[in-house]
Every structure is written in structure tokens, then in C-alpha cells.
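With one protein chain withheld, the remaining protein chains of the complex are depicted in position.
So, chain A:
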Amino acid sequence: MIRAGGREGGSRPAAGRAGPSRAAMKKPDGKVVLLGDMNVGKTSLLHRYMERRFQETVSTVGGAFYLKQWGPYNISIWDTAGREQFHGLGSMYCRGAAAVILTYDVNSLQSLTELEERFLALTDSASADCIFAIVGNKSVASCSSKVRKQVRAEDKMCFETSAKTGYKVDYLFETVFEMVVPIIVRQKAEGPPQTVDITDYKPAKRTKSGCCA
């Protein structure tokens, strides 16, 4: 069973949103990643939130991100390819992520199963206190879907959205952002992650095994 959740979020940042143009060339302070099977609506969700509209999308190849200013922070929101075959990208998607939004299509049980079977493993490289949100997209608010029953409805980090109508899309992203802020604050306080200078690296001399040792 996939469990959504995370610790309690901080208070809402006072500054609210700023235009993307101001954030465009800044370095991101935190990373949020959308994962999920192909055609569940990851790009559309992101597009709906950032561009305020719904339009036909093409399949995502590689990865792309939007920068969103949230209070004093720039949050990068990564869109990913549902069927990425290049391991290099797959492992990059979640590296250091403060939140992962696991997305499925409410009309497809398969897309929910895929989250556990394929995508959960990718999140190993995320930040240790990473927040997980589970999102059923393509929701028709008035209908109850079969898939919905599979997800624990009482969990507050489970969402149902519709990128098409905009239903609960802002709520999803903004709830996630609020919970991400404390993680960013902590990451900043800890300073940049330790990097290893590979040019200094000297491979350990291979010790001969067996009788000569």
C-alpha cells in the first residue's frame, strides 16, 4: 500500500506568488517532482497550475521544470516522462526532491498499481524527509470512481484533481508547497550537500589476491 503523508507544514508564506519571469533565472531552492505512468496528466496538471489553462499536450520526453516563486523561495516543479527508458534521467528525477507527487488516472487502476510497482523505487534518492502526495487526476468530481476506494480517502495527502477543469489543482500544489517550505529551510541551514572532487580521487591500488598477498 502506498502511503501518502509527511509532517505538518509551516504557516503560509506571506509573500504569496510572484510572476514566473522574476523567478526564471534564479536557482531553485527546493524540488518537487511529478511522477506517474504515461498519459495520466502530469504535464497537464503542471500546465494548468502554471499557465492557468488546459490544452492538449504532447508526450513528455526527458524532463522539464517550471520555477515557481513561493514566498521567498524558488521551487522547481519537475515534469517527467511516464515511460522513461534512460536510467540516467530516471535516477535524476527525484534526486534531492523535497516532495514527490505520485500521479495516477482515476479511470485506470493499472496507473495506480504502476505507482507502487515502478515509481516508488525511483523515489529512493529523494530527500530523507521527502513529502509524498498521491494524486488521482482526470477526476469527475460528482462521480465516485472504483479506483478511489483503493486509496485511503482519509489521508490528507491524497488528492483528486482535474487538470481539465482545474478542480483542486491549486489546492494540490499549494498544500504541497506549504509542506515543502520547512524542508527547504532545513536544507538551507545544512548548507550545500557535500560534493566529492573526482579529480582528486585516486583509485585504491588493487591488492593482489591469493598467494602473493
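The working rule: contacts are C-beta pairs under 8 Å (C-beta built on N, C-alpha and C of every residue); 3 or more make two chains touch, one makes a residue touch a chain; residues count from 1.
The rule is simple: contacts and distances are computed from a predicted model.
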{"item": "Identity of the absent chain, which is to be given by its UniProt protein name, from \"Ubiquitin-like domain-containing protein\", \"TBC1 domain family member 16\", \"Ras-related protein Rab-39B\" or \"Metaxin-2\"", "value": "\"TBC1 domain family member 16\""}
{"item": "Interface with the unshown chain - residue positions in chain A", "value": "19-21, 24-25, 38-39, 50-51, 56-63, 66-67, 81-89, 92, 95, 195"}
